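Right, one structure below, let's go through it.
Every protein chain of the complex appears in place save one, which is left out.
And now, chain A:
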Amino acid sequence: MSRIHDAIYNTFFKRNSAFVATCFAGAFAFQITFDLGTTAFWDYHNRGKQWKDLRAKYVQAGDSEEE
């Protein structure tokens, strides 16, 4: 158990460069996952109300799209 913690410490925390780089990479990943997660929740919460859900009802295939 303590070997795992030592490995984590030596890999990520011991050098400041590795620590900061890990933080930035984590921030990058966190932003993506946070965006995807909140967007997915928003779509789920408003399912059936958004234009992308209703579009098929109003725009038939072959209709020229009004701009």
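Operating definition for what follows: a residue touches a chain if its C-beta (ideal position, glycine included) is under 8 Å from a C-beta of that chain, and two chains touch if they have at least 3 such contacts; residues count from 1.
Definition applied: contacts and distances are computed from a predicted model.
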Record-based protein name (UniProt) of the chain missing from this complex, from "Ubiquinol-cytochrome c reductase, iron-sulfur subunit", "COP9 signalosome complex subunit 8", "Exoribonuclease phosphorolytic domain-containing protein" or "Ribosomal RNA-processing protein 40": "Ubiquinol-cytochrome c reductase, iron-sulfur subunit"
For chain A, the residues touching the chain missing from this view: 1-2, 4-6, 8-9, 12-13, 19-20, 22-24, 26-27, 30-31, 34
